[in-house]
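Of the protein chains in this complex, one is absent; all others appear in place.
Moving on to subunit A:
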Amino acid sequence: MTRLSNAFSKPHPALVCLVTAGDGDTAANLDALVEGGADVIELGMPFTDPMAGSTVPCLSEGQFAERLGVEM
C-alpha cells in the first residue's frame, strides 16, 4: 500500500484514471496515461455481467474481436 499512499501525498490532488483492458491497445493506453500524468491507474477487466462498473463496457458478442484472456 506504500506506493498507493505515496501517490496521494503529492502537493496536487491525485489524478486517478480508469481504462478498460482490451479496449484498443492496452499497453499503449497505459503508457499514454502515465505520460499524460496519471498518478493512479485503475485497470478494469471486462466482465460479462458488470454490476456498477460505471464506464466498464459489457463483454458481448462482436464487441471484442478476440476473447480477452487473463495472464497475471
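Going forward, a contact is a pair of C-beta atoms (placed from the backbone, for glycine too) under 8 Å apart; a residue touches a chain by one contact, two chains touch by 3 or more; residues count from 1.
As a working rule, contacts and distances are computed from a predicted model.
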Chain left out of the displayed complex - its UniProt protein name, from "PadR family transcriptional regulator", "Tryptophan synthase beta chain", "Carbohydrate ABC transporter permease" or "Dimethyl sulfoxide reductase anchor subunit": "Tryptophan synthase beta chain"
Subunit A, residues in touch with the chain not shown (by the definition above): 47-52, 58-60, 68-70
